[in-house]
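All protein chains but one are shown at their positions in the complex.
In order of appearance the chains are A, B and C, and numbering begins at 1 in each one.
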């Protein structure tokens, strides 16, 4: 087996530079690569294009990178819950490309599956379709959408082994597996790093071939965005 | 949860009729739906189009259906190891569409993912490309290939629950998950059928939404095609 | 006139045994509380879950288990987890029988707008564009009239579209309306105590109705 372990988050992100395109896993604040985001903020790398379903909240997740004006462009499907984001967008400091969530996921998958483009009905007849090729199959219109091209994919998994195999926990899986497949370089942070042989081959979500660097993360806050509860009756 | 259990294999395949298109999971004889194949042979349904990576061997797997001349057309990537197959092909009794294995898998996936067509470089410049649209992306040529349209997908899993969730074992997974997603009606036979709640939601390979009927199979032979051994030194 | 829970209660009657259902944020989420007993359905959450259960009890919430509205939730026995690509794969391949979502505007030919107010609101479409472009059966749950007192059922949408000719049914605080294949809102039911004339006055798009329109049965 090929060992993908790097000693820490600084080493993992050391060659990310100004102007790079990054994919960042997670849905809302669930399953985001907290350690890598913190290190990117500390490193102060600028003019990034970030492909991520959401943009975090003001003081957590990608919101921390927005506060330091590190992001030139966001490619996302939903960017609510973030006042600083809205300010930068309305002032023109931040470029934003809003695309349907399924299109976002499928353009990641297309990259990982070596498919240069895919067809989706999402956005036909809307402003999302502007400038895009529309094609009819079996009486229904589809947009042709291109695979993403990202310098780095940064994902968070629950468990990983030294060969880069990853297992996600519950709905923190979300975009992480499709982004892990899609980066030119894929960096994985995990809550629990184990030796090869400790994970069941049948239950690996992301095979290690897709992962270039893996490290054991620390101090996960795992902030909850909307704590909603049932009341015991 | 929605209960997908049918009492036995006869009920599971009862509405498969002459002329239908079937997807059949498995790679070689590994992970094939043995119970359903036996029941299709007994039922004697004819003029089938079968989408399956292989065509079994003379006396097992889809080979049993070939012996009874139930198959009008095979869509496969590799059909060696089957003399009766070759005889029917050379005599013109059997239509055969040979397509690259990755194209076969991806055309199944396309159906399950609601993508009407995909692009693949496999077969560009070969007779596989005849009559197909070629499109260049980033300097490389790709063929446009269409999603499959199958009346029934018939798959074999290791474990399943009453809601139709499936878990495959080792390399018997192969085409089963992508075909399970792709059938208008998907029939799953499993070695072990359990109640809902007994499978870990994080480790389900095929979510039950894709499965219309599930039953507990029996008497699995699981024949080995090429028994290759290491000698203890 | 119905409150939000009344709208949710009425929509719940559209859900049939064996349905896989995707519920949007807002009123649609409330529908889960009114599923008739004896009806087995499965809730899909497009962030990657089939088999969404109720909110957790205090202390049992799990940051790794949320729905598409980022709310803490639970799972029911038989649930399954998958990634975002598979989630929208099953949406596009029409494995979800019913989608219920909110809207800012619906037009008489079934167009919907619910993701953007130019110059004012730019939250994004999330999964709504995929859902409305793919689902076989889409019901909109919304107020008939917006806060400025204007009808949200229009001849054509004024806001940027989420999808075209995709909405089949609208349930509001005033009425249940089908979108006719040839265009126009067909008044199916009135909310208790609401007159056809009031509904007509509140609907800017073309409205068709029979002479007698029944009141909703919410039991």
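One rule holds for everything that comes next: a contact is a pair of C-beta atoms (placed from the backbone, for glycine too) under 8 Å apart; a residue touches a chain by one contact, two chains touch by 3 or more.
The structure displayed is predicted, hence computed values, not measured ones.
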- Note on the structure: Across the complex, visible chains touched by the hidden chain are A, B
- Task: Would you mind spotting which of A:9, A:64, A:128 or A:163 touches the chain that isn't drawn?
- Result: A:163
- Query: Which residue, B:28, B:183 or B:207, contacts the hidden chain when the whole complex is considered?
  - Reply: B:28
- Query: Which residue from A:94, A:111, A:153 or A:187 sits in contact with the chain not drawn here?
  - Reply: A:111
- Query: So that we can see where the missing chain sits, which residues of subunit B does it touch?
  - Reply: 27-31, 53, 76-81, 86, 89-90, 96, 98-106, 108-109, 120-128, 158, 168-178, 205, 222-232
- In the complete complex, which positions of subunit A touch the hidden chain? 1-3, 111-115, 161-163, 165, 181, 195-197, 201-202, 204, 207-210
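Note that only the chains that are shown with their structure count from here on.
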- Item | Inter-chain pair with the most contacting C-beta pairs | A-C
- Item | Distance-maximising chain from subunit C - centres being C-alpha averages | B
- If you average the CA atoms of subunit A and of subunit C, how far apart do the two points sit, in angstrom? 28
- How big is the gap, in whole Å, between where the Cα atoms of subunit B centre and where those of subunit C centre? 37
- Message: Using mean CA coordinates as chain centres, what's the gap between subunit A and subunit B in Å?
- Response: 33
- Considering subunit A alone, which of its residues make contact with at least two other chains? 106, 120-121, 168-170, 173
- Note on the structure: Touching two or more other chains in subunit C are residues 49, 81-82, 85, 88-89, 91-92, 134
